[in-house]
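Here the complex is missing one protein chain, while the rest keep their positions.
Labels run A, B and C following the written order; every chain starts at residue 1.
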Amino acid sequence: MSDTTVTEIELDFESKRFSVRKPEERFDVQGDMTDDERVEKAMVNFAKDFGRVSATYMEACIHCGACAHACPFYEASGDPRHTPIWKLEPFKQAYKREAGPLAFMYKTLNLKPKVTVDELKEWQELLYDTCTMCGRCTLICPMSIDIATLVGMARHAMFHAGLVPHELYTVTAKAQKEGSPLGATPSVFEDRVEWMGDEHEVDMHIDEDQADVLVLMSSIEIQKYPESMAATAKILNHMGKSWTFRTDGYEATNFGMLSGNTGWQKDMSMKVISTAEKIGAKLVILPECGHAYQALRWQGANMYGKPLPFKVQHISEFLADAVDSGDLKLKTVNKSVAFHDPCQVSRRGGATPAPRKVLEALGVELKEAESGGNMNLCCGGGGGVITIHRADTLRYKIMANKFRQLDSTGAEMMVTSCSNCRQNFDESGEKLSWGKDMNSLLELVAENLVEDAKR
Amino acid sequence: MKEHDLTLGEELRRQGISRRSFMKFCAGVASSMAIPAAMVPAMADSLAQARRQSVIMMAYQECTGCLESLTRSFAPTVENLIFNFVSLDFQHTLQAAAGDQAIEAIETAMEENWGKYLLLVDGSIPLKDDGIYSVSHGQSHLDSLRELAEGAAAIVSIGTCASFGGVGAAKPNPTGAVGVDEIITDKPILNVPGCPPMPEVMTGVLTSFLAFGALPEVDRLKRPKAFFADTIHDRCYRRAFYDQGKFAYSFDDEGARKGWCLYPLGCKGPITHNACATLKFNQGVSWPIQSGHGCIGCSEPDFWDKEGFYKPLSAGQWGTAEGIAAAAAAGVALGAASAVMSRRNQDKISGGK
Amino acid sequence: MSLKDIAVRLDSGPGPGSPETTGLAVALLREVADHLLTVSRGGDRQVVELTNLPLSDGDVQLLVEKLGRGEVEARISAAGPTEVFETAFPGVWWVKYLGEDDRVITQQLEIGTVPMILEAHQEDIQASARQFPSMFDELDPNQH
Partner (left out) sequence: MTLLDFARGPAMQIAIIIFVVGIVWRLVGVWALRQKKDLSEARQKGAWVGGIKGLFVHAWPYKPFVPKVGAQYLVGYVIHLGLFIVLIFGTPHMLFFADIVGFTWWTLPGGVITAVAVVTTLALFIALVKRLVNPVQRMISNFDDYATWFVTTAPFVTGLMTTMNMWPHYETGLAIHLLSVWLLLIYFPFGKLMHSFWFVVSRYTTGSRFARRGGMA
């Protein structure tokens, strides 16, 4: 795939939101294919992974429109185009025309016209800017259609048709080339690990040949919240685990998945998987990153082609297990806490109870928000949306709803376990003068270890 | 022929029948024809002015059941007033004459009343093979009907056979039997279907023809609306049970004994237009539903061929189990074929990648 | 086993032979009240037809009860019998036309001064006027 029309955009280190700078001129179309080729590519790549499950979902929609009311984007904009199922319209049309059981009928009678490149261009905004694949729409759907998964598939098509938003394409290409979407190259990573080790006086394990636990980090943490590395190291050391960071497999984010390039998604996952295999890891710990959990925990084995030879845990799950087994003793934090569930970890990942167990061990008063937990409102920054400047206005509107939801709990402290959500809170909080901080569950645990409990 | 010159009123007076008796007859006819009671005096006046009407009644492919039914109104009741007044110039079952004499009687009646006589037809008329399946005195009934119809003022088809072909036209209709109005198209025709028809209808039709000089208003099947506007179901005394959902499901169940609605037992009341429910048969003794049997729809065309008398109206033809199985098999084949096509497409795509 | 051994019970619902009322009777009474008003203002004779209605026995019973019986009762022999009686409400007549075999041909409520069947009709009066004098021919002229 050529990317001659895409220009690299500089990283933006000043903003609280860690992305590329706002491009002066947008290049939202990549490559030099003809229009027909783009449509062809889109359809081919959409149909490629199509199976019984996706087909069932495509068939089942009754056009009731309920999904709009579960979508943070529609709720914030009131724009009917942001109705989740509408975001799939061209692909639903293509499915009916090309792949469904009645495709022959639709095609010969031309009941569903061929999708055009203009439609695809129009839908770029709907598939990338206004969907985080948070899956809340599935909850409200009377047919239980997993729209998020279908949006993921539609992104495969869009990527191969060269129709990815400029910023998202840039960071993805960067990730594929440099190993990190946001400049956290292996040497940067190594430097920052050492820096954090010195700064916080913790033993850092890096590039150990053998270890039971492989710890991953996301670029956001490496660059923006490096304390996460120290906190993780502190906890693992405290528990006496054999663990390591590896410069050949540290990046937890998977922009291949977010942008829709399955080939790259596989490359990115395989880097981690082979590193874990190489060092004989029994457990891979994922950092506080939502989509990383989706990519490795639930899609990793499918990329690998066989079951993974190690366990994959989100850091909150690891902490919950440690608290459960008594390996980790925590000081009591006398505060009331509201927890923001990252969609990909909680609702779509299944680890919802884990952070609650940890918070319980911290002795905080957990104030559940209305429509929290598995039904949590998405922060609107996931799925790569936060990188796209075009999406900012709407994202702030969503965050305003989000702030209202959390504020109404009356909690003194806000906690989450996703650094992408966290940076969205930080940046939007500044923009909207929220006046509160979003804290990391991991860091909260690391700060409240009972030091001599183990010795 | 002096008799022919008297009006009905004069004739009545001659016979010493009082106007009061005549009024009573008119009230009876009006009641049966749903003519407003207020119109009775006018109807009586006009009827009294009527002159004796010549009637020729022909029996074609028939069973004489209709005549049997009609003669029930010939019994000594007020209705005989009207039947006594018409001049029944030919009816081969009732008259004494036979053979050549009978034919002569027809010819005389036709000549004397050309263009004025009323032709009553009983039985269907076979068309197949030039109508040779039904012949009297060397003449096919098809020819006979055409000849008689030419000089008739109007034709009344008595019974379902003459009206719609009836049993003769039931599948497979070997003689190609049809009703009168499929052959004669240029004369006023009135159908009095029913197997047998109700005698009161005949009385009403004759009275109204005499009183008003024309056939009464008819529906799309040329049946007098006065008797055929409503369905049996509309007027059925068991209708209340239908509305309440109380039904007989077999002829010996609780519902049947309690006289509940016979719809599930195939009653065709809802689609049958006739006056049985109000007039009843045999001088008002009873009628089929009152006797515990559903209506078979005998006054409707093709009632013989409507999927059996005991099949509920709402039942349809499901087709055979084999047919449905074959349909399912075809569905499997089509589904599999479309899936194979989709899979092949996918292979082509991933092969190309 | 013969047919007689099969027990058959016939209950009747609303409709002929049922003691329940259907509401039809009340509707009829209202109609009569209307007609009575018309006639009382000098209107023409009005007739309510009973035969074609699916009246239950209960309905008929109710009509009989409510209308009651008045001063006049008559039986006419013309083309079979006809029974007439005035109800408790003057001007409302119950007229029952019977066939020679005593079956009911039609039953009506007539609202007017005299029921149609009861009055002597002009034609009959004329005929009797014509025939009446012939009576004198038969009488002995001496008696004049």
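Heads up, the rule we're going with is that a residue touches a chain if its C-beta (ideal position, glycine included) is under 8 Å from a C-beta of that chain, and two chains touch if they have at least 3 such contacts.
Fair warning: this is a prediction, and the values are worked out from it, not measured in the lab.
A.B. asks: What chains on display are touched by the one that is not shown?
C.D. replies: Checking the complete complex, the chain left out touches A, B.
A.B. asks: Of A:12, A:40 or A:59, which sits in contact with the chain we cannot see?
C.D. replies: A:59
A.B. asks: Which one, A:83, A:253 or A:420, makes contact with the chain that was left out?
C.D. replies: A:83
A.B. asks: Among A:270, A:301, A:400 or A:432, exactly one should touch the missing chain; which is it?
C.D. replies: A:301
A.B. asks: List the subunit B residues touching the unshown chain?
C.D. replies: Counting only subunit B, the missing chain is touched by 231, 233-234, 242-245, 247, 249, 263-264, 270-271, 301-302, 305-307, 311-319, 323-324, 327-328, 330-332, 334-336, 338-340, 342-343, 346.
A.B. asks: If the missing chain were put back, which residues of subunit A would it touch?
C.D. replies: 49-53, 55-57, 59-66, 68-70, 74, 80-81, 83, 85-86, 89, 100-102, 105, 135, 138-146, 297-302, 304-308, 311-312, 346-352, 370-371, 374-375
Everything below uses one rule, namely that only the chains that are shown with their structure count from here on.
A.B. asks: Return the chains common to the contact lists of subunit A and subunit B.
C.D. replies: Of all the chains present, none is in contact with both subunit A and subunit B.
A.B. asks: Nearest chain to the global Cα centroid?
C.D. replies: Given all protein C-alpha atoms shown, the central chain works out to be B.
A.B. asks: Would you kindly say which chain has the C-alpha centre located farthest from the C-alpha centre of subunit B?
C.D. replies: Of all the other chains, the one whose centre lies farthest from subunit B is A.
A.B. asks: Once you find the CA centre of subunit A and the CA centre of subunit B, what distance in Å lies between them?
C.D. replies: One centre to the other, that is 81 Å.
A.B. asks: Report, in whole Å, the distance between the mean C-alpha point of subunit B and the mean C-alpha point of subunit C.
C.D. replies: Averaging C-alpha atoms per chain gives centres 31 Å apart.
A.B. asks: State, to the nearest whole Å, the distance from the C-alpha centre of subunit A to the C-alpha centre of subunit C.
C.D. replies: 94
A.B. asks: On subunit C, where are the residues touching two or more other chains?
C.D. replies: In subunit C, nothing touches at least two other chains.
A.B. asks: What parts of subunit A, by residue number, touch at least two of the other chains?
C.D. replies: none
A.B. asks: Along subunit A, where are the residues that touch subunit B in the complex?
C.D. replies: 44-45, 47-48, 50, 98-104
A.B. asks: For a test of understanding, state which residues of subunit B touch subunit C in their complex under the given definition.
C.D. replies: Subunit B reaches subunit C through residues 9, 13, 17-25, 27-28, 31-32, 34, 36-38, 40-41, 48, 75-78, 81, 235-241, 246, 252, 257-260, 277-278, 283-284.
A.B. asks: Which residues of subunit B touch subunit A once you look at their complex with the stated criterion?
C.D. replies: Checking each residue of subunit B against subunit A gives 334-335, 338-339, 341-342, 345-346, 349-350, 352-353.
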